[in-house]
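Just one protein chain is left out here, and the rest sit where they should.
And then subunit A:
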Amino acid sequence: MARAVSPRRKTLTTLAAWSVAFIIFFPVLWMILTSFKTEASAVASPPELLGADWTLENYAEVWQRSDYPRFFWNSVVISLGSTLLGLAVAIPAAWAMAFVPGKRTKDLLMWMLSTKMMPAVAVMIPLYLLFLKLGLIDTRFGLVIALMLMNLPIIVWMLYTYFREIPGEILEAARMDGAGLVKEILYVLTPMALPGIASTLLLNVILAWNEAFWTIILTTTKAAPLSAFIASFSAPQGLFYAKLSAASTMAIAPILILGWFSQKQLVRGLTFGAVK
């Protein structure tokens, strides 16, 4: 039976939740506000808000100075491509680990996850050389492969967790009805794990979109995504904070909007199986 919550407690909890949310979101909010200020107003001390000089000039200049649509399209292709390819590899892998586990499955999962703990810079030169030999530098295909491999442990782990919530008897019944392996995965397992798969997809699209190490190292002009777009506006000499904020806002806006509209799905997927 659910415990009764007093209105006072509810108000306090809501207030605390909004406060935490505001604190988490504040840097993004400040960045967005800065993007609409003049450079002088952006660095004013004490910080200006109501009395700031508001302008759209930063966006105009950022748009004029760079080929935003190309960076944007590269981000879309790379993040979606790497996630879909990752799912295609990870769904069968997670199925095997969840429903036909071996003696070393847990160790294997741990090993996969441990690769994520390795500093990326440790494999920078070997991976760069490999990509060079294969002609994959500055190609969207190369980045799709790289990011898919980077995020594969997370995709497999997430899917494994969701698949384990599905009773094996249902898959067994499907097999008894004559379903082969492919049909079992495609028509029985996948629809049942759809919330989990959707949240895995969304989370990995976000991770791939925000990746800013490999996407800058492995690209120059043709395949450079929005992370490289932001990097091009960073300057150690000269005050370009407002322009940098405008570029950053343009880079994160699409993923922020995607996250906003899919938050229900994301939360549902992330809490899938948390309560039994």
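To be clear about the criterion, contacts are C-beta pairs under 8 Å (C-beta built on N, C-alpha and C of every residue); 3 or more make two chains touch, one makes a residue touch a chain; residues count from 1.
One rule holds in what follows: contacts and distances are computed from a predicted model.
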{"item": "Hidden chain of the complex, named as in its UniProt record, picked from \"Lipoprotein\", \"Imelysin-like domain-containing protein\", \"Sugar ABC transporter substrate-binding protein\" or \"HIRAN domain-containing protein\"", "value": "\"Sugar ABC transporter substrate-binding protein\""}
{"item": "Option touching the unshown chain, where A:I78, A:L159 or A:A224 are the choices", "value": "A:A224"}
{"item": "Contact with the hidden chain (one of A:A174, A:A198, A:I216 or A:L258)", "value": "A:I216"}
{"item": "Residues of subunit A in contact with the chain not shown", "value": "38-40, 43-45, 65, 124-125, 128-129, 132, 137-138, 216-217, 220-221, 224, 228, 231-240"}
